[in-house]
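To start, the structure itself, in structure tokens.
Complex shown without one protein chain; remaining protein chains in place.
Let's turn to chain A:
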Amino acid sequence: MSSSVTVRVLRRLQGLRAGPVRGPAGLRAEPGRFLSSGGAMNVFNRDMKKRQKQRVAALKDGHQYDYLRDEVRRITAFCLLRTFPLALDIGGGKSHIAEHLNKKRCRQTEVPTRCVVVDEEFLPFKENTFDLVLSSLSLHWINDLPGVLRQIQQVLKPDGVFIGAMVGGDTLYELRCSLQLAESEREGGFSAHVSPFTAVTDLGNLLGGAGFSLLTVDVDEVQVHYPGMMEVMTDLQGMGESNCAWNRRSLLHRDTMLAAAAVYREMYGNQDGSVPATFEILYMIGWKPHESQVRRTVFLTELTKITLKGERKSRKKREKKGN
């Protein structure tokens, strides 16, 4: 049974920031998640992820792991100030779009919902269908993120909006660093145990490249406190967030686990003996272009005209005074 207390550490940033380097320099060898030159990455074993999600969906007490998703959904719901006739929720998991075939497990809500099992990387919807597309905490398992964002842009109607939340950047850096250090000390090398995440600085490029306009990107850091490293890993497994990268090592030595738990507590532990785990959630909003949006932008040439007019006026005044 996991006992965890959620503590929100809220840091609302204006625009984008460069991610700070965590952990020891030189041991930080996480590959960047976004390749700028169109080649699709194949980092994650999607079949394995589907099996993990199905296993988790079948858990009787699975709702105890839902705290992170519930928190993110609460925030996302704030953004919905307009009425959207038809919405698509990608990666809804147990809540809205069930990931397994038994449709009865789809939670009944006031909004009429239909659950389908689809692969996020191959959306089977016609273009210009949806007014709203939501995605909450599922994009970090996608191999071809630029492709998926482009598909989302296509299935949206013009002036439709995409609101997404994905974990990125510094998420679980404590776990990543503890495991890296422990594995290096105990075994002489280390392998990736935590997925590579999208940096917040890349998100703007990704959304722009997919054809969205009027972008908004925001970062929210949620810190959850756990009794120890084992509880962190148990909860991650319960959330369906176990590692499924192709390059993952299939076992973790007992000694390394012991060492990592000790390092985690020493380096990051709180006064009361608990340890924090950071989830950096990137919120993004992108609109599909539409003529009505053009009027909202200010042209740079208009700004220049205003400045020049002002200068000419003040020069004339100075000349008059000089006489």
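We take it that contacts are C-beta pairs under 8 Å (C-beta built on N, C-alpha and C of every residue); 3 or more make two chains touch, one makes a residue touch a chain; residues count from 1.
Just so we're on the same page, contacts and distances are computed from a predicted model.
**Student:** For the chain not present in this complex, what protein name does its UniProt entry give, out of "Geranylgeranyl transferase type-2 subunit beta", "Cell cycle checkpoint control protein", "NADH:ubiquinone oxidoreductase complex assembly factor 8" or "Exosome complex component RRP46"?
**Tutor:** "NADH:ubiquinone oxidoreductase complex assembly factor 8"
**Student:** Touching the left-out chain: which of A:G62, A:G228, A:P276 or A:P289?
**Tutor:** The single option touching the absent chain is A:G228.
**Student:** Could you tell me which of A:D70, A:E127 or A:E266 touches the chain that is not displayed?
**Tutor:** A:E266
**Student:** List the chain A residues touching the unshown chain?
**Tutor:** Residues 23-24, 26-27, 181-182, 184-188, 227-228, 230-231, 255, 257-259, 261-267 of chain A touch the chain that is not shown.
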